[in-house]
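All protein chains but one are shown at their positions in the complex.
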Amino acid sequence: MDDFYRENILDHYRNPRNKGRLENPTHTHEELNPLCGDVIRIDLHVNDEGVIDQVRFDGKGCAISQASASMLTEMIQGKTLDEAKQLSKEDILEALGIEIGPVRLKCALLSLKVLKAGIYGLPNWTGEDEDDW
Amino acid sequence: MDDFYRENILDHYRNPRNKGRLENPTHTHEELNPLCGDVIRIDLHVNDEGVIDQVRFDGKGCAISQASASMLTEMIQGKTLDEAKQLSKEDILEALGIEIGPVRLKCALLSLKVLKAGIYGLPNWTGEDEDDW
Amino acid sequence: MFDVDTIRQDFPILNQKVNGKPLVYLDSGASSQKPSSVVQAMDECYRTYYANVHRGIYQFSEKASAAYEGARKKVARFINAKSWREVIFTRNATESINLVAYAWGRHNVKAGDTILITEMEHHANMVPWQQLAAETGARVAYIPVDGRGYCDMAAFDRMINDSVRLVAVTQMSNVLGTVTPVGEIAAKAHAVGALVLVDGAQAVPHMPTDVQAFDVDFLAFSGHKMLGPTGIGVLYGKREILQEMPPFLTGGDMIRQVTFEGAEWNDLPWKFEAGTPAIVEAIGLGAAVDYLNRLGMHQVRKHEIELTAYAFDQLGQVEGIRIYGPPDPTARGGAVAFTLGDIHPHDLATILDREGIAIRAGHHCAMPLHQKLGLTATARASFYIYNRPSDIDRLVEALDKARELFSI
Partner (left out) sequence: MFDVDTIRQDFPILNQKVNGKPLVYLDSGASSQKPSSVVQAMDECYRTYYANVHRGIYQFSEKASAAYEGARKKVARFINAKSWREVIFTRNATESINLVAYAWGRHNVKAGDTILITEMEHHANMVPWQQLAAETGARVAYIPVDGRGYCDMAAFDRMINDSVRLVAVTQMSNVLGTVTPVGEIAAKAHAVGALVLVDGAQAVPHMPTDVQAFDVDFLAFSGHKMLGPTGIGVLYGKREILQEMPPFLTGGDMIRQVTFEGAEWNDLPWKFEAGTPAIVEAIGLGAAVDYLNRLGMHQVRKHEIELTAYAFDQLGQVEGIRIYGPPDPTARGGAVAFTLGDIHPHDLATILDREGIAIRAGHHCAMPLHQKLGLTATARASFYIYNRPSDIDRLVEALDKARELFSI
């Protein structure tokens, strides 16, 4: 076998970090991957200092979407909302550490889309396509 | 030049036989060639013996459609309606005496279509396509 | 006669490596590959006699017109239509169905009417009817699929009544593979005065089709799933019905006469073909029909029954696999949907791709069916004339690797 499904990815998939829901989120949003019907929901709690002190993701999906969501929660936990907004497609891909085709890219970026589209109020952010020309 | 526009055709085109209208036709019908908007109308008078004793065609069109209409009137004049009904695509083509492509065929058969569709009451007779398979 | 190795010589695309492994193409249900003769027929047109059709009074145009209309006649014969005038070229099966929903549906379906479809329809044969219902106040009712994946004919018998205007049903499910009894459905629908539209997108490429024997009113299918090019589809409709329908798209070619005040429509089938048609694609589809005729559709069906039987045998031995749809290979087509343990079908497809094996994963444009099955997605392997038992062996090997990787 090759190294597409790296240890790292399978570990996050089998043992997702921050999985579940928050009781009192300050931000919550979910998005669907129309390709397959997978759904990811993210709950955030931002404290008075503007810092994301709690984060949970929920949903069902493939190893790529689940692992990247799990990684994403680790990346934004403890950041300010503004810092978290800087998160880019490249950051996610770097965390996954694999080359990814255009279709599975939608899986990889689904959780980022939840953040951008819902929580940051960018409803038209589509994950990856917009600036690509 | 070649022999597509034979003497015969140009003669019928320049000097059409039986051109005009009848005062008291027993049958009258017109059809349009949707390809170009050309129209041909045929008036018949059938006498008590069932014989076509008068025939006129009217309309504007190309040399092929005009010449074939002119020839057609000569072919049916003096025939019974039943005899005239036997007239086929092949009869017209033989009279024209040329090889004709599928598009101009519509011009060549427009007057026959007027007869078949209107005067013989075969509204769905389309000239040439139907049986061709 | 039917020899896969010989057939494969006509499909050089299959003779490639993907990710270093010999390609195994198992996604013909989504779209088939094309034999060289189809690509050549199109090339020949572009390189030697291309022109717009119908109105051109010069050699290329006359030749192109004859080829285009000749393709229509080939298709008409292929499905045993009574007349070539009953064959309308569209872009794909989806457009064919929408044509009926707009041009027939908007004028014949009213509030209170029922449109009967099955639970296993492709979105193409579901959403247009949902839209029609939403606009007219009619309702869509769903013929259930039973536990084994068959169309529940007892339920159909209860549901068919004179409120039903149309029964729109797939002839072969693109997920479960199920072949439906369209002849029986048509007879019962006609008995209550309903029309029948058959979605033949999956069936027409894979088994003999006879619209007169089935006595269906409309049949929709796509060229690209039956060895033909993209950009061309077919709507068959009974002549009397098409004749009564108003046009769908309007513009050039579909008119007899236009004035500033309005227009008169052209004869069938051109009344439904507005604008410059997919000329070269129709010619390509004609060549595809020639190819299938040379093989013989009964032989094609036989080959796929054999492959499907082998697939059930071999896949059935993979631990953790679950296969959907009827297990009887004579009651189904060669589209085999499955899941493997809790491995997401997307992951499965990626793993298989890295082994050179092309399958499809997702909802296959049948979300409601997946919802009913309690799934968001399945993996699907689908077969065609160029597939061999060894392709299935390769699939099974790769599934075993996936099980290892995901430790199931």
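We just call them A, B and C in the order they show up, numbering each chain from 1.
As a convention for this text, a residue touches a chain if its C-beta (ideal position, glycine included) is under 8 Å from a C-beta of that chain, and two chains touch if they have at least 3 such contacts.
Quick caveat: nothing in here was measured; it's all calculated off a predicted structure.
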For the full complex, contacts between the hidden chain and the displayed ones involve A, B, C
With respect to the chain omitted from the figure, which of C:Ala66, C:Val127 or C:Leu295 is a touching residue?
C:Val127
Touch assignment to the omitted chain, from C:Ala191, C:Ala213, C:Val258 or C:Ile408, lands on C:Val258
Candidate in contact with the missing chain, chosen from C:Asp3, C:Asp43 or C:Asp162:
C:Asp43
Residue by residue, what part of chain A touches the chain that was omitted?
32, 34-35, 37, 101-104, 126, 130, 133
In chain C, positions touching the absent partner
12-13, 16, 18-19, 25, 27, 30-31, 33-34, 38-39, 42-43, 46-52, 55-61, 91-95, 97-98, 102, 119, 122-128, 130-131, 134, 140, 142, 222, 224, 229-233, 249-253, 255, 257-263, 274-281, 346, 349-350, 352-353, 357-362, 365, 367-368, 371
Name, in rising order, the residues on chain B that touch the hidden chain in the full complex.
1-2, 4-5, 10, 35-38, 60-64, 104, 107
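Throughout what follows, only the chains that are shown with their structure count from here on.
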Can you compute the centre-to-centre distance for chain A and chain B, using the mean CA position of each chain? Integer Å is fine.
76
Mean-CA-position distance for chain C and chain A (Å):
37
Mind checking the centre-to-centre distance between chain B and chain C? Centres are C-alpha means, answer in whole Å.
45
Which parts of chain A, given as residue numbers and ranges, touch two or more other chains?
none
What parts of chain C, by residue number, touch at least two of the other chains?
none
